[in-house]
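Omission of a single protein chain aside, the complex is shown with its protein chains in their original locations.
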Amino acid sequence: MMTLGGYHIKLQRRTNLPGWKAAMISVLAVLFGLALFSLIFLQAGQDPVEIYRQIFKYAFFNSYGLGLTINRFIFLALASFAFIIPMRAGLWNIGMPGQLYLGVLAAFGVAYLFGGKAGNLSAPGVVIIPLMILAAMIAGGLFGAISGFLKGKWNVNEIVVTMMLNFIAFYLVAFMIKDGGPFMNLGGRGESFELPEAARAPMTGDFPITLWFVFILTIVLAVLFARMSLGYQIKAFGKSPMAARYAGVKPFFIAVLVFALGGAIAGLAGYHYFAAVPGVYKIARTYGYFGDLSFYGVICGLISLGNPIATLIIALLFGGLSIGGRYAQGKLHLGFGVDFALMGVLMISLVAFQFFYNYQILITKKEKRLDVAVSD
Amino acid sequence: MLPFLIRSLEAAMIFTFAGLGELVDQRSGILNVGLEGIMLFGATLGFIVAKTTGNYLLGFLVGIGIGALLGLLHGFFSITLGVDQVVSGMGIWIFGFGMTTYIGSPHTGPLGLDQLPTWFGISPFFFLAVIMVVLVWFVLAKTGFGLKIRSVGERPSVAEVSGISVTRIRYISVIFGGMMAGFAGAVYALYYNPVWNYNFLMGWGFISLALVFFSMWNPYILFGGAVLFGLLWQLALNPQMFFPGLASRYIWRMVPFIMTILVLVLISSKWFRSRWGATKPEALGRPYHKE
Partner (left out) sequence: MAKPNPQVEPIELHGDIWKHIRPGEVVLDAQGITKRYPGGVLANDHIDFKVRAGEIHAILGENGAGKTTLMSILFGLLQPDEGEIYVRGLKTRFRSPEDAIKMGIGMVHQHRKLIPAHSVLENILLGHPRSKGMMNLKLAEEEIMALAERYGFEIDPRAKVWQLTEGEKQVVEIVKALYRGAKILILDEPTSALTPLETDRLLESIENMTQDALGVVPFITHKLPVVLAISDEVTILRQGKVVDRLKTAGATEQILAQKMVGRPVIFELRKGPMEPGEPVLQVEGLTARNNKDVIALKNVSFTVREGEILGVAGVAGNGQHELAEVLFGLRELEGGRILFNGQDITGASVLERWQLGMGYTPSERTEVGSIPDFTLVENVAMNYYFDSRYNHRGFLDYKGLRGLTEEIIEEFDVATPGPDVKIQTLSGGNLQKIILGRVLSRQPKLVIANLPAQGLDVGATEFVQRKLLEARAQKAAVILISEDLDEILSLSDWIAPMYEGEIVAMIPGSEAKKDEIGAMIAGVHQEEGA
């Protein structure tokens, strides 16, 4: 408790956090992060306001930039959902990179099995594409389920396990696409073969069908957590595993389920980026970059507090910042990794603002007992 | 064979430094999962400073300094602001990962300085690591200060009513943990693998974290585990020494990570669990509220 002028300023633990207040804090956190990040622009001798203007203009108002933004938005939204489902169960899934790598490998594996490497597909796209999508989800789901299983059965720390699995999957991809691995393209360039046209994800208008997956998943997740018994069980477990267990919820089941679901969605994110984004359609040499980009899902998930609709908005924002940031990076000759730096700054800003989710500031006049509470 | 062993021990010393810091930290009840982030910062900033000034000592000092600062930050978030320790740790990791990717990229490449001197073929830091292991054990087990740290990690409310400032002890531990992690990162970047690349710590921070769990908070077991992993890592990098042509080099690179998972599963098994449960600091990861 501090005294400033004629006022007492006191910090007090919250007992209730209405949705709009939480949203406000999240917005403030993002703004603060952006403001902090502008220091980098200042250091490069540029005017931050002008830079941000250019970033947003490119990301959202330039037809080419918008296209990139939407594609990245899809990727980030999926990565966020992959993080959010375990998060609501109180578990940390930072294994999105690994799960998406496995998803990609499975999808490309299906294409490979149908002769995709050589370029002549033995079945029509209508058969292959759904199989690819399914394979991506199953592979990602199974890979995620490993962490869920270990956690549920033996309470093994899921943070370390998912991180280790990330590296394992990373090398698995390298094995498959480099040094003469099975998926390596015929030109030997250390990247995978290119998907033949029939195996590429169909587009609706300018965007791949994966955009619809995002919308469908948003609705599914919203309904799951708001109305369904399963969603209730997940939330209860996330709030208090002991109380949930007492109420009959099975911890093992929840752990495996949420990680399987999260992993499946991450697998879908992998499918999206490498098999659905126009201009890519292969596992690039720099695949690691996209794996690491999925960590944005962690930030999105924390800011949105697990709310699927808020996640969409935030993923769109981050998608734009990320694309616009790359653009600015190129234009201003900033070093590589500007979007990663942004990721870092936003995260730390968010952690700091976590404080406001838990506490409120009460300001009371010193002499009289009038509680003029100005709470945050 | 000898260079293989030496490199293993040198890897072990880095795991040990990072692990000891986290061990003390956890003994006081604070979980810091952002170890990798601090190590990345210590490594990157130390590398940049040494490279641009040509001065090794400065590089190490900066590494230790930034480690202390990040430790302080983690402490501030989790102790004073009451943010969940895992959230704060993850924040530090992503912050470190993101920032160092950007800051370090212009300096991608070799350090370009003469290699640090060795004693009997091995880096003197190895001997420092061994001394630190004994020192940490001694302080924790035999001194009043160590008793305070351990008590704060078991039941902070008890320590508080015994007249100990839980906050002070935890801050000291978390800063110490940060310093050690920053130092470990600097050693990695300035000696062990002096070639900067983004995310070049390859998960060593997370492995060190796993080692702390594995060690049951005993510095000697930690050191043993570090040596084991140092050997594993070298094996993964040089499989041809023992198993020529067995599998692609990429498959071999997976080995240390698979082993880490197996180790964690092992310590969660029933036999281990009761012993582990007995030594785990009871208040680990739980925030402490005065009232």
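Residue numbering begins at 1 within each chain, and the chains themselves are lettered A and B in the order written.
Assume a residue touches a chain if its C-beta (ideal position, glycine included) is under 8 Å from a C-beta of that chain, and two chains touch if they have at least 3 such contacts.
In this text, all values refer to a predicted model and were calculated from it rather than measured experimentally.
Visitor: May I ask which residue of B:Thr52, B:Ser165 or B:Ser269 touches the chain that does not appear here?
Guide: B:Ser165
Visitor: Looking at the whole complex, which of B:Thr80, B:Thr143, B:Gln240 or B:Ser269 touches the chain that is not displayed?
Guide: B:Thr143
Visitor: Could you please point out the chain B residues that touch the chain left off the display?
Guide: Output for chain B: 142-145, 147-148, 150-151, 154-155, 157-165, 274, 277-279, 282, 290-291.
Visitor: Hey, which chain A residues sit against the chain that's not shown?
Guide: The missing chain touches chain A at positions 10, 12, 15-16, 227-230, 232-233, 236, 239-240, 242-250, 362, 371.
FYI, only the chains that are shown with their structure count from here on.
Visitor: Measure off the straight-line distance from the CA centroid of chain A to the CA centroid of chain B, and report it in whole Å.
Guide: One centre to the other, that is 27 Å.
Visitor: Spell out the residues on chain B that touch chain A in their complex, using ranges where they run on.
Guide: On the chain B side, the touching residues are 33, 77, 81-84, 86-88, 90-92, 94-99, 101-103, 105-106, 198-199, 202-203, 206, 209-210, 213, 248-251, 253-254, 257-258, 260-261, 264-265, 268-269, 289.
Visitor: Which bits of chain A are touching chain B when the two form their complex?
Guide: Those in contact with chain B are residues 13, 40, 92, 94, 150, 154-157, 159-161, 163-168, 171-172, 174-175, 178-179, 181, 288, 292, 295, 298-299, 302, 335-338, 340-345, 347-348, 350-352, 354-355, 358-359.
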